[in-house]
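Only one protein chain is missing; all other protein chains are in place.
Going in written order, the chains are labelled A and B, and every chain counts its residues from 1.
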Amino acid sequence: MTKDTLAPPLKTAPPPPSVPLPPAAGLVTFDVSQLNIWFGVNQVLKNVSLKIPSKAVSAIIGPSGCGKSTFLRSLNRMHDLVPAARVEGRITLFGQNLYDDDVDATVVRRRVGMVFQKPNPFPTMTIAENVTVGLRLNGVRKRNLIQERMERSLRMAALWDEVKDRLNANALSLSGGQQQRLCIARALAIEPEVLLMDEPASALDPIATAKIEELILGLKKSYTIVIVTHNMQQAARISDLTAFFYLGELVEFDKTNRIFTNPAKKQTEDYVTGRFG
Amino acid sequence: MLRHFDDDLNQFKETLLIMGSHAESALAQAVQAVTERNDQIAEQVQQNDDIMDQYEIDIDDMAINLLAKAPLANDLRLITVAMKISQNLERIGDEATTIARRAVELNTEPQLKTYIDIPRMAAITLGMLRESLDAFVNKDTEKARAIIPRDKEVDAINRQLYRELAGFMAENPATIPRCLSLITISKSLERVADHATNIAQEVVYLCEARDIRHEAHKQ
Partner (left out) sequence: MATLHHRWRKIKSSIISALCLLCATIVIVPLAFVLFDLLKEGASSLDLSFFTQLPKPAGEVGGGMANAIIGSFTLLGLAALVGVPIGVLGGIYLSEFGQPQFNAVVRFAADILNGVPSIVWGIVVYAIAVVPMHGFSAYAGGMALGFMMVPLIIRTTEEMLGLVSNNYREAAFALGIPHWKIVLHIVLKTANKGILTGILLAVARIAGEAAPLMFTALGNAGWSHKLSEPISALPLQIFTYFKSPYADEKRQAWGASLVLVLLAISLNIGVRLIARTRAPHLTK
């Protein structure tokens, strides 16, 4: 395996006073401080600071172009792949600075998984191969381990029962909702600690969306989840905390029930009630 | 499909039902304090009123958080109906407290007469309350509808008792304090019956999505 310069996560960290944490947590997964991101000359994120707690779902809402996806992708260094992107500021994952010079981005991405808006299972691979690709291409050889992880991930993604008899079928033979759950299983197979989701259900029908939401509610016991969504009811249903972004700035970050029943800032209230624009 | 939201809804319903059983026992104990002339029980009822108030606040809080998730259809009606039921239950608690206070007052003087009507009203009212909550749990709209006519019985007993006590007061002014307390108690029980009727009407709305309030006026 390639060098892993990120030490295991800290066992304890004092809860930061400025941000309310959900009851059972006490750990902070991401500590974002003065994050600024430019694409070329455009500044897309301005001085964003917040602390994302562990084993909870944090939702990111805001109108189009407000920087939600940009923010999400900075958490697993996906902007490294975009030459025009410039990231300044500090993001720590379990206390370790993600953007340090000696941190290997591929290792970061194995600890921080990502699921995208459009389901993208690899088209030349079967269902089983898709789930295990992250393990196999990262050097894992033991067949038992691969098999076991595959079943476990598919169960966690609530897909096992539907595909267990056709694991060798091509991944594209699944429906859209099933493909997205396959992508979630694929991300979970490498056992990340964090799951980033960029509008995971927006391309799906209501039933598939409901299944994904139930899945997320089940996963949050074991994973830190950050989800970007443009569906506010979805954010209200599944998240513990919600961050509202507008024009690249973090306007408000608070417990979900506060944001949706009594937000502190008028901007948030206007957006949430649909009085924007 | 089993939803995490269903867990939240069940917890919400449980909380309401616990509040309901608190209301039932408060009322029963208050009446007991009158019929058995027991000051201790009366004291207890008055102290427990805070619990009912807190439950109403908790239920409204839970309801708002559930509503933020934009539930629809049955779930939506359940939450709004539960909020109204909790309001009615809280008022029942207040009436029980009033009855308990009157009981303490009555116990400072000898018993005026054998209590017949008050226990009768109490039995019917408690029955109405219990059955309205049962109907809520079981989504039994028939049961709920059956409760509504009984309100008239309670009203009749209340009027009759009022006339009787008015007669007492006219004949013997010394009985006025006790008669007034009894009239208050009777009025409270009549109001509890109204609240139980409201609960029954809310249950009908939950089950049938039909609003049957105020239909009596139209007839």
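Just so we're on the same page, a contact is a pair of C-beta atoms (placed from the backbone, for glycine too) under 8 Å apart; a residue touches a chain by one contact, two chains touch by 3 or more.
The structure presented is a predicted model; accordingly, all values stated were derived computationally and were not measured.
Interchain touches from the omitted chain, evaluated on the whole complex, reach A. Contact with the undisplayed chain is limited, among A:190, A:259 or A:272, to A:190. In the complete complex, the hidden chain is touched by one of A:76, A:242 or A:256, namely A:76. Check A:39, A:116 or A:160 against the missing chain and you find that the one touching it is A:116.
Although one chain is not shown, part of chain A still touches it, namely residues 2, 76, 78, 81, 106-110, 113-114, 116, 118, 120, 122-124, 133-134, 137-138, 170, 172, 183, 186-187, 190.
The working rule: only the chains that are shown with their structure count from here on.
Separating the centre of chain A from that of chain B, both taken as means of CA atoms, is a distance of 50 Å.
In the complex of the two chains, the chain A residues touching chain B come out as 210-211, 214, 217-218, 233, 236-237, 256-257, 260-261. Considering their complex, residues 1-5, 64-65, 68-70 of chain B touch chain A.
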